[in-house]
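Structure first, commentary second.
Note that this complex is displayed minus one protein chain, with the remaining chains in position.
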Amino acid sequence: MRLAEMTTDEALAAVRTAPLVIVPVGAQEQHGGGMAMSTDTVRAVGVAERVAERLAGRAVVAPPVPYGVSPHHMAFAGTMTLSPATFMQVLRDLVASLHTHGWRRFLVVTGHGGNNPALSVLAQEYVGSDVTFAWTPVTSVVSDLITDVSAVHGHAGEAETAQMLYLAPELVQADRLEPGALTLDELTVPARLARDPRGPRLSVGFDEYHKRGVLGDPRRATAADGRLLVETAADRIAAFADELLSA
Amino acid sequence: MRLAEMTTDEALAAVRTAPLVIVPVGAQEQHGGGMAMSTDTVRAVGVAERVAERLAGRAVVAPPVPYGVSPHHMAFAGTMTLSPATFMQVLRDLVASLHTHGWRRFLVVTGHGGNNPALSVLAQEYVGSDVTFAWTPVTSVVSDLITDVSAVHGHAGEAETAQMLYLAPELVQADRLEPGALTLDELTVPARLARDPRGPRLSVGFDEYHKRGVLGDPRRATAADGRLLVETAADRIAAFADELLSA
Amino acid sequence: MRLAEMTTDEALAAVRTAPLVIVPVGAQEQHGGGMAMSTDTVRAVGVAERVAERLAGRAVVAPPVPYGVSPHHMAFAGTMTLSPATFMQVLRDLVASLHTHGWRRFLVVTGHGGNNPALSVLAQEYVGSDVTFAWTPVTSVVSDLITDVSAVHGHAGEAETAQMLYLAPELVQADRLEPGALTLDELTVPARLARDPRGPRLSVGFDEYHKRGVLGDPRRATAADGRLLVETAADRIAAFADELLSA
Amino acid sequence: MRLAEMTTDEALAAVRTAPLVIVPVGAQEQHGGGMAMSTDTVRAVGVAERVAERLAGRAVVAPPVPYGVSPHHMAFAGTMTLSPATFMQVLRDLVASLHTHGWRRFLVVTGHGGNNPALSVLAQEYVGSDVTFAWTPVTSVVSDLITDVSAVHGHAGEAETAQMLYLAPELVQADRLEPGALTLDELTVPARLARDPRGPRLSVGFDEYHKRGVLGDPRRATAADGRLLVETAADRIAAFADELLSA
Amino acid sequence: MRLAEMTTDEALAAVRTAPLVIVPVGAQEQHGGGMAMSTDTVRAVGVAERVAERLAGRAVVAPPVPYGVSPHHMAFAGTMTLSPATFMQVLRDLVASLHTHGWRRFLVVTGHGGNNPALSVLAQEYVGSDVTFAWTPVTSVVSDLITDVSAVHGHAGEAETAQMLYLAPELVQADRLEPGALTLDELTVPARLARDPRGPRLSVGFDEYHKRGVLGDPRRATAADGRLLVETAADRIAAFADELLSA
Partner (left out) sequence: MRLAEMTTDEALAAVRTAPLVIVPVGAQEQHGGGMAMSTDTVRAVGVAERVAERLAGRAVVAPPVPYGVSPHHMAFAGTMTLSPATFMQVLRDLVASLHTHGWRRFLVVTGHGGNNPALSVLAQEYVGSDVTFAWTPVTSVVSDLITDVSAVHGHAGEAETAQMLYLAPELVQADRLEPGALTLDELTVPARLARDPRGPRLSVGFDEYHKRGVLGDPRRATAADGRLLVETAADRIAAFADELLSA
């Protein structure tokens, strides 16, 4: 199901048998003192491939885009960011390439929330075309399962660490995990405003949230929680894809 | 408070006294058989000016951008759309102009949800700069007040029509208001999937929702409801701005 | 006749009955100590709507673009400028949108001379296409009526102020009107060279013309003169449009 | 004085002694049945070098840009056009290059009116920078000397042919010169509207003016007239440059 | 040494200890009937990591770019291509990101010759900046070791297959390897001209070389040859990098 591992002959056959292309997109960005910077790519790939498995031959997985839109993490060494314009152009080129070969339906799975705005813009651009362009974050589809966490949680926190403990424990240095911002009270005014899901939107650098750029307490993460999140996300996204393919 | 009506001398003074620039952005797009296509611009201006009033001299209002990102309404005559790239470049230029004169804090009020993705991208671009770039839809900050509506509601539906009845009743032709899509069952599969707030994202043209491009039943709208939505939105956004200005 | 106030159904009908789209474009820029910065937008709208009235149903008026190309006024607070590239892209998008709905003939009325170069470039781009793209400044078509003015006159001077006294007297603070550059002798060498209509072209910032950025003596303006200029401009542009529509 | 023929050492000296850079820009476009397509380049170079001679060492001449903005001549074989955006970018790059070496004052001499809009836009872009960017057509500065010509005249007509008979008679095939459009009555409505110097602006392809794309009667041209036009244009532009250099 | 697997803290330390960033870039494109489409990415990563190992801590390896410039393979299903402009912008963004963190020296290792032109352009762009931007194909540095091959050889042929048998034998389906174009005589005129290393350059689609897009006979490849090529390439590139770092 991985296009990267297929031959061109296998791809030619897949255009008909596997009409959905799943594109995992991640990020190369800081994830605190204990997790690899490829965390979001690993999670995107992990979920994308599980979705493809559930679709049992009706989807192929494109080579993952290991870079995303991460300007808000650039205060931390090693973070690499594409501009939103570059990121969008990469995806336009990938979609156009596979469109040439006959594919029309695309589902981007992003492990990184910073890619969401650019993906939203792309989705608008394909309205009215013959391309179906769906996309989904990994975590948002299972947000109801993220419970018993600190008031402030998210980037490099409980849920992301749990997923990594399940998917790629070798990329987690457990002894270096450390808590980040845990409560709204700790935050600066702009950071607190930026966390309000109902209020006006504000983007702040992650160094404004916490000096280590971590939201939540990754020490509380377990592989079991990670399994629940990853497998349920795959279930739900596959159900979506199944419905889309039947339309 | 309107930059359009100020002289340059008044603007020079306002740089110091009114450090926040509120930029209303709307759309020129279909709003069903009974509402003017400028509905989103009217609502953005209405809320933006009310926010400025509440800030009592600490904000100026820029001339409204009467065009937005509306590809999903292009099946309906009279809709005009900027590409996301153009829309973003307009806002970058406006921010840069006022930055030259000394302004650093910007709050975009959008009457049109189709502008949200582009505004999200812009917000990312300003992270790490000396510009504070906040933005907000009109409706999302008062979504808790939108009750007793049809299962499917939104564009040109109960809440938008109510706001127009309050803000600009002369732009509503009450006898031509007609219900659009009301229940999820009526929708095509892609349209239904696109309405799921938790699932993967999918953008569809509004002609896929309903032949008239309307979500909900605008006939149920009242000016009293509109007043509640508009004035409460202005209250809440002004509270946000007040907090931001004090940071 | 205003697209902003029409419903989509009305726009659909107008595609056939009103084949000409008039697009008013203005500027947000300094106009001396006594006039609003929206002066050029107000004048563009004022003339555009009068042209449409004279065409008696054969033209619609698009929502005005309230920002123009104003780098030469950026020394004065409150001026906002689009780059020429952005301004052109906005107009390309607007034309493309209405082209989708069936319109083919466009007439841009600009209240701001700084938009002329970009409009000239656009006009070239549409040569050979199925779009007729005409454009006109407000003032140039009535330049023969601007008499008895100072040797140096123009921006925020006698004629522009007269038009505002006629169109929007509430945006003129008569007691703050003050004379700007009046004679060629007062000008610096580059500014004087830039005023020579026959010689090589040179663009200078308006602060190089006069510390207040005004050319001429706005105190001499009268609403009666403004009426003559505005109504005659509308007559002449409408005559042009009439001929164009009959072609 | 030609940068193309100088060594780098000579250019280094010229930065101080010759502070003005004259850039000839032309076109590769049809000029009727009897003149070479490089006519506008030849004329630009001819005038540019004469201006430089009059400035006696205070100006250098850059290599001519032999391509211009000519979409309105694309109906005729052999015409080559840069888009306005490309043409502008070429000039930006050339100015930036010489700016690096210390030059600050530029005078573009264009032999082709189709380059005027793009040059006008560029002139705006340099306002407020440390670059002086002046530009001039060849013909407009001597329009008072073009007399006794047909009512419709201009492209490939009396004056251009005269200049070529003076500057490069080997590029004129006298026996193939033929009259083009001579009177307004012959023109289509759009073409006639486009010729009105006071009315709204309209650009039309030159095949709409005349099937041969010629305006005026080139058979009436004489080398003596050409000498008068070219040498007077050089005088006047040099006087402008002299004044500019003394500022 | 892999930035993808490092934490941000480890990256912060590496800025000082490992001043060279090696960026593997590949392609997703057809490699005949028996090899995976990720062949060029696999080879780029294989060599890049071996170079880093030889540099013993003085280099880090960025996440590989798994897409390249492959328009000449688009006749074959599954090939995905970035435009040259997109590919260059990705690399500019990656370099800029790491430049922010303090890195100044970059070495791109490309497994795909189609990336060479874009990399050459990028190298020009960095001349005169504080960035050292070197790049190398995998194969060209060991071209002297590719002997005893068919007259026409290259893409998906003996040498590439050998490298894959050594680096990732699981991505080679030996029983599906088949010979492609072997002699110049088989080629069409344009394809033959394109193969002449001394003559004018011509780019042709790989379907013009051979219906299967293969140059050479991959059946003759051995893992031992692959080892020689890969390890020697790593030796030589590491020697280059060593010298560069000592400069």
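Think of it as A, B, C, D and E in the order they're written, each chain with its own count starting at 1.
By definition in this document, a contact is a pair of C-beta atoms (placed from the backbone, for glycine too) under 8 Å apart; a residue touches a chain by one contact, two chains touch by 3 or more.
Since the model is a prediction, treat every value here as computed from it, not as a measurement.
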Displayed chains contacted by the hidden chain, counting the whole assembly: D, E
Among E:121, E:151, E:174 or E:224, exactly one should touch the missing chain; which is it? E:121
Among the options D:1, D:44, D:59 or D:82, the absent chain makes contact with D:82
Using the document's contact rule, name the residues of chain D that touch the chain not shown here. 3-12, 14-15, 28, 30-38, 41, 62-67, 74, 76-83, 85-86, 89-90, 93-94, 97-98, 100-102, 171, 173, 176, 213
Can you list where chain E touches the absent chain? 69, 71-72, 74-75, 83-85, 107, 114, 116-121, 123-128, 132-136, 140-141, 143-144, 188-190, 193, 198-205, 236-237, 240-241, 243-244, 246-247
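Operating definition for what follows: only the chains that are shown with their structure count from here on.
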Work out which chains are contact partners of both chain A and chain E. none
On Cα atoms, by how many degrees is chain C rotated relative to chain D, nearest 5? 180
Taking the mean of the C-alpha atoms as each chain's centre, how many Å separate chain C from chain E? 56
Rounded to the nearest Å, the gap separating the Cα centres of chain A and chain C is 49
Multi-partner residues of chain E (each touching 2 or more other chains): none
